[in-house]
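To start, I am sharing the structure in question, which I have written as structure tokens.
Here the complex is missing a single protein chain, while all its other protein chains stay put.
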Amino acid sequence: MVPGAGFRVVEACQWKVKNAGYAENSTSGVARDMLHQHSFEVSTSGRGTYDVTGEVQRAVADGGVGQGLCHVFIHHTSASLMLCENADPAVRLDLETFMAKAVPDGDPMFTHTAEGPDDMSAHVRSVLTQSMLSIPVVNGRCALGTWQGVYVWEHRQAPFRRRLTITIQGE
Amino acid sequence: MVPGAGFRVVEACQWKVKNAGYAENSTSGVARDMLHQHSFEVSTSGRGTYDVTGEVQRAVADGGVGQGLCHVFIHHTSASLMLCENADPAVRLDLETFMAKAVPDGDPMFTHTAEGPDDMSAHVRSVLTQSMLSIPVVNGRCALGTWQGVYVWEHRQAPFRRRLTITIQGE
Partner (left out) sequence: MVPGAGFRVVEACQWKVKNAGYAENSTSGVARDMLHQHSFEVSTSGRGTYDVTGEVQRAVADGGVGQGLCHVFIHHTSASLMLCENADPAVRLDLETFMAKAVPDGDPMFTHTAEGPDDMSAHVRSVLTQSMLSIPVVNGRCALGTWQGVYVWEHRQAPFRRRLTITIQGE
């Protein structure tokens, strides 16, 4: 089993829909520029990957943007975001194995150790991966490739609540 | 020679131009918000880097956006995108050498091996680099630095067709 499976989104808040439309005097063929912003939290249960593809696609569907970009941001420095192969869970297990070897917990070269052996390694893993993703919106959906999923990658061993913000701009 | 040179763009499709202008009743000084989306495929001939700077600049020029952002996305998890030094091909050869050592093909720690020894290493390389780039558009051009080129980095040994989407937002 992939570590981190079985999380839940614990809070959905701050739906903001700003629709810069032209109200009654809009003319046919003139698009309506839209901006949507949506913050939520993901409750993680230790190091591992957490699939948020559904949450991202739902935000795009709810927002009503047809064409544009969907931006996902994580407000933390010891968890990150990843576009990753979504079919074989072994891919994400192997990524953990790779990171455990490339950036070992408790490496004696690290001096920032206040929160334990997985503290500094989590920061390095975050810097080597992504704090933000942006994905084209095409025909009202995130145009992910067939094998692309959107994951939160929790790098700490303890459970955390991780805040994400989705921003969709388009028309 | 840099592996991967000599590719060709095999398909250009899905030009979408959405111009949220104000038609006849626009007032002077009011900008016209524009969104362009352009998907195309790059035919790769094995592991290596493929310069798509020209394709990106052409999309920006054709789109007619003066100021804004140009976003490039690759719809795959075993090839990625890179902004890289564009003058000395040795830089990209050295990047291959670095990756071959940092993420060796056929590393026995990998379990996702169904498609061969370059399968899992390609996923790791993709996660350590970029699936998307966004670049400022200034005065109708991608404002790349003097030495910055945009490259598709094919991480698989076999030939593939890789789909990219360019999204330009601005005015």
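As written, the chain order gives the labels A and B, with residue 1 at the start of each chain.
Keep in mind that, in the parts below, a contact is a pair of C-beta atoms (placed from the backbone, for glycine too) under 8 Å apart; a residue touches a chain by one contact, two chains touch by 3 or more.
Nothing here was measured: the structure is a model prediction, and the numbers come from that model.
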Worksheet item: Quick one: which of A:Thr49, A:Asn86 or A:Gln169 touches the chain that's been left out?
Response: A:Gln169
Worksheet item: Where the complex has a chain not shown, which of A:Ser43, A:Gln57, A:Thr97 or A:Ser131 is the residue touching it?
Response: A:Ser131
Response to the item:
Per the touch rule stated above, chain B touches the missing chain via residues 27, 29-33, 67-69, 82-85, 88, 90-91, 93-95, 97-98, 101-102, 128-129, 133-136, 138, 143-148, 169-171
Item to complete: Kindly note down the residues of chain A that lie in touch with the hidden chain.
Response: 14, 16, 18-23, 33, 35, 37, 39, 71, 73-78, 102-103, 109-112, 114, 120, 123-124, 127-128, 131-132, 134, 163, 165, 167, 169
